[in-house]
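For this depiction, one protein chain was excluded, whereas all remaining protein chains were kept in their positions.
On to chain A.
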Amino acid sequence: MADTAVLPAHRAGRETALRPRRRRRGRLTPLLYVLPALVFYAAFVIVPWLHSLWISLWEWNGIGVATWAGLANYIEVFADPALRSSLLHAFGFIVFYSVLPIGIGLVLAALVAATPWKAMPLIRTILFLPQVLPLVAVGVIWKWIYSADGPLGLDSSWLGDFTLAYPAVGLVGTWVSTGLCFLLLLSGIGKIEPSLYEAAKVEGCGPIREFWHVTVPGLRKEIAVAATVTVIAALASFDVVYVMTGGGPGYTTMVPGVQIYQLVFTAGRVGTACALATVLSLLTCAVMYGLNRLTRER
């Protein structure tokens, strides 16, 4: 408003009357566009999140009288070996939900892009199918596959074995995520400048060096998207573990999702559950931040 003072008086009068209003409208208009989404986001994400943050400071069974707990629930999350190990298991799932699917997806996408097949739509559908199935159905199917009466003809169920149960559950995650990663990366390959491949050929690059020096760097953005989606799925995993093992045998496949569910619905320790959920969501945000920093284009 200071600049209006140097203008000639007759113009200044008109300007001061109009400008602030126009300027304010200009500032508010974008807000108006995002408002509907913002309202829903606030009502269904931010407010519940704050609410659960608040509950995490109490000792409460979900119904009765709550008593102030301060940070005791948070101390428990890190002190109780069962809760701590469930967090570690979730991070271990990143290997099965993200690293393996992106690796396999990259190789498959590069192979398919190099040799276009007629059966392509069919292959795409088959690979993407696990993504369409409800995860509970996926869990039930794989529970049967891993059982002693399953098609693998195993001599005893893998899900009851202390060493095999965790990778067995993890591989289901790989099976589910691979199709999504493959499709994402395949569509990304189509956008890579063909001249880069030609240049690589002229320079005498073999298919493997071409893959490392052209395809992978060209897919940086798609890899970032795939990693974001699958890492969140890994950290928030619930359905598959709940249906297949319920966290067992022992606590070998326990993940925060199942732990939170048990804490709320069977143990009636809503405060501790909310503390674990808050820790999990903060860790997830931290991982996402790190991932964005890593994959950001320089």
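Assume contacts are C-beta pairs under 8 Å (C-beta built on N, C-alpha and C of every residue); 3 or more make two chains touch, one makes a residue touch a chain; residues count from 1.
Assume contacts and distances are computed from a predicted model.
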Hidden subunit of the complex - UniProt protein name among "Carbohydrate ABC transporter substrate-binding protein, CUT1 family", "succinate dehydrogenase", "Vitellogenin domain-containing protein" or "Oxidoreductase": "Carbohydrate ABC transporter substrate-binding protein, CUT1 family"
From A:83, A:159 or A:287, residue that would touch the chain that is not displayed: A:159
Residues in chain A touching the chain absent from view: 1, 20, 50-51, 54-55, 58, 60-66, 68, 146-148, 155-162, 245-251, 262, 265-268, 270
